[in-house]
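Worksheet: one structure, shown below.
Here the complex is missing one protein chain, while the rest keep their positions.
As written, the chain order gives the labels A, B and C, with residue 1 at the start of each chain.
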């Protein structure tokens, strides 16, 4: 029995795209009668024929997208234990807070004195994030984690450049998230992989061998992408600092240690936070997020502009004046609406609540790990995982020819969203599970039971898994064909026709 | 293929009631720390043990009720052609309008000068309703149609009482909606049925024979509950007026004639309007609605209090001063929030739009009737139906032993909400269909195809219909058992256990 | 489509309307406007109101400014529920039906009574329905405590004209009901409100005892927010309990839509008005929910129905269901505790003002209390509006000087102190 609302096939294959609902002359739009003289668009600038948008009534829109929504799974319908993604329940109060006209209706270029509330909110949130991470100041401008990474790397670059040499490489553990190396390249650096030990931790000796004057810094997440705490973190950061390098903290896993430990105290110089992970701002199918970046005192001058500053008289302003700043990383002030939700989450939970969030996240992950370990052993059994763990289906693969993806698809038929699979890349048949603090014991038990059932079925009836899912609106989709016969808009002809 | 989002079984039987999700110590609530001294509840007034409400987290609530919502069919998911109910698409703008703090946060007993906006809205809406119905003044207080009926009957009673004799009976066509006779009794009158002709219209000669000094009035809807326009309405109202009776217009079908004809011009003295039908205010699973009642000049003194009045200086007030009023029919001012939505609908559509609404409603009904007439003949084929029509499955019943309800259940499996069945009671195997103006031709075609398919299957494979539905979260429910082994709360033991 | 119908024009579809009755002119209303314009129009109207968000609200008397958690409308607003109709096809309506079953269950948990219906229009009309239930037994007279909200009594009086009774009022010396005496066999019910219109706690059991001994029913009007700390109607001997359910999940909305709650002893179930949901099983044995005992209702029983109600307040009941589940036992107790504590703090603060007196000294109350002011209550109230407070509701039916003040959990100590300060100024000015 599932505790959520699994996504089920709705019988008839559905009505196609919104364009298939269109009928000439139908319309949902309405505008006031034009109350001034129409103006002439110069001949040469005119559009020749109106764009091929669908002609539909509001009623058609509502039914179409309501139907589509029912073909989608979200945190509001059940557990969403994607490792590394921290899919938490999003408290509804944040939505009410963000809808306030004083926030939603504010133009980004309004003069500061008409936006004091927004500025104060940003100021307080920056302060809270600095306290949580142990940083001196932070920018709230980066619109997502990856953007925060690049911002951090550009700060790193600015720092080294001022010292005369931007340096050439950035060290990244082989288990790192893909955005780390990708951001590194965009920061103008070459990514050099740092091998992990058999215990899944940074190989400190090898690291020592890798550092040199060419190394701009090291990017790390702690707990790392395997969900393990880098116990030697103090030595690690010291090693990098010794050659003048900076250490970057990928905050995607910050939700494991809030109130328990702080990146700043571990020796990190730059920290980004994924508000949409740590602070439960809704992912909305893949975004928006926000990726605030905190830095130590010495790096403050490089933070992007504009920044929120507080004048002695208590008024707030957006300040552009920061000659050593890397500049702006977003067209305006970042994803403000997301930051309002992060503020709501942070101050609703408070110092005690945030610590509890991390404690429960770690407890839930360990409880779930222990519930499925028989069938899905930990990839790195020697260390205790924190808020997430990486299990492996390698044995099932060997014994029954059933792969991690097959298990995931079967779990879907059993009513749950499966874990991340095949990440981190360094683990074969990886299943990376992060329940987060918001799941109940019953839900964890239900999910674990589904995983164990899938494992048992893998041995008794592997085709059940190979064929899965069978209950969903569509079954396994032909991704190869999607890439071979590109149909990226409704104007391209269908992949069917080949 | 269905154009909506049919309700489908979600696989696992579900998690039971919200109480089954409860765990001791779990909670969703939060309140500020009490900032004053606690007070003592006198011993004898104290509750001994806390009520057995469920202990659940907000997350549990969200998933539970989200899941329940997905087991429900609404206008937003597809056509809802319940005859007499006028289930129209509800424009989303009305929701935005009603949420304005100036409306949603207003206390009903605030002094008038702090509620001028609300009062002006009510004043304008009353004016519009009077224009649409041809009445002199109206009360917006009745919270639903039935309440409007009773209000109207009490006005009738007050009128006759002032003339010396409340009179004893009210005439009601045999095809009338159940609330008419029920309200009549509560108004202190005996309901006397008026027979219909074979053409489905009031039998005027019989009516003439029924009227006398004992008759307080006649209740009628026009078009009547069979969807037919009472062509002799002028004579009918005259006949009643001749004996000093009043004629009451049940406005449930007003949506057929807006801008085309007005009850006032037909000779009606009292009119109620179902805003949740005619003006598309959402039914919310069975309510709320609003049942404003308009009256002719002579009956204005009897309207309920308080009433909105406009002073010469343009300010508005709630006036209690109306000595001949029947009094109040609701604790406050009626379903204000519903009236805001009705206002939005009325003034968004305007004079032209409202007329178009009626024209399309009638066109859609006639189109749909013609599309299924082969299999489901009109109960009264001689007259052209207006916004709704009553077909009959009597032939299917005779030929194939398939009843109207079986057809309805099969239509559910085909992805649509069926029509009203077994109403009006005067028609055997009645299927009363009201598509409303908001359905598209494609939707009407899809629904008609489903009806025809069901009729064909009734002959080829009747069990398919007897067994239906098979796709829904639950199949046909044992209503007899529900009434025999009452389980009306989770504290009663289950009907299963017998 | 016209072709399929076989008529040349739209006008032909209206040919049944006799010449003389056709409206030959457009309706005298503005023409249709755009979404932008109608929203601007209504927003402009709403801006002419001063709502509980900018006036600190101490007004009660049947409608209260309680906190509505964000989750309530996030769920009650789900469009599959919001845009559905009365669940006549249960297979397509299990969401609404199960939620109503949960509503009934929680109302019974609150009231310690056996059965609840699926909502009525509001508190006042719920009382009318309760009285109709009581009178269904054949007895006629209705005795009503003077502590019952006058708006409820007016509503009773209105409907009594049709049903043939006049509510008979009982004295309330000191603001509280004396036991209803001289109950003759024609008394169908005695009605009491607890906490009463003055906010005072009543001795419901003592009030009801003689009546019940004489075979009349005891009807209690209750406040659902009080039932975390106050003994429930069922324990006080009520046969039927009714309430205004607004405080659970519903904003003030200038008086509606709210919801009427009605719960009763099981023996009265077949006399109950409105929809009732029951649990049953489907042909495969799956648990499901249906509207049950429909033989009570107008669409089946017509003039013999227990009530004429059809459309009710289901959506508000759904909101109340989510709110009750959000509260749980702990939250409901805390809610009552906070209302009571803040009300008594406010009572101390206001009666501490020179010239302000408790209307009923020493009488215990819940979240509302009654003051006698040294000036006209309306005058004081109006002056306080200019200072940003909705100080309460005057009770002209008592006298010029009486003001009824309500304090919910939303009010802070600061707000209460500020009200006291402002009232102090107003009274000396």
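Here is the rule we go by: contacts are C-beta pairs under 8 Å (C-beta built on N, C-alpha and C of every residue); 3 or more make two chains touch, one makes a residue touch a chain.
No experiment lies behind these values; they were computed from the predicted model shown.
Quick one: which shown chains sit in contact with the chain that's not drawn?
Output: missing chain touches A, B, C.
I'm checking contacts with the chain that's been left out. Which of A:137, A:157, A:272 or A:307 qualifies?
Within the whole complex, the residue contacting the unshown chain is A:157.
Can you list, in ascending order, the chain C residues touching the missing chain?
Interface residues of chain C facing the absent chain: 35-36, 39, 67, 69-70, 74, 79, 409-410.
So that we can see where the missing chain sits, which residues of chain B does it touch?
30-32, 62, 66, 91-93, 95-96
Here is the rule we go by: only the chains that are shown with their structure count from here on.
Whole-Å distance, chain A centre to chain C centre, using C-alpha means?
The separation of the two C-alpha centroids amounts to 46 Å.
Distance-wise, how many Å sit between the C-alpha centres of chain A and chain B, to the nearest whole number?
47
Taking each chain's centre as the mean of its CA atoms, how far is chain B from chain C in angstrom?
21
Could you tell me which residues belong to chain B and also touch two or more other chains?
13, 26, 58, 62, 66, 70, 76-77, 91, 441
Identify all positions of chain C at which a residue touches two or more other chains, and write them in rising order.
33, 35, 69, 71, 74, 79-80
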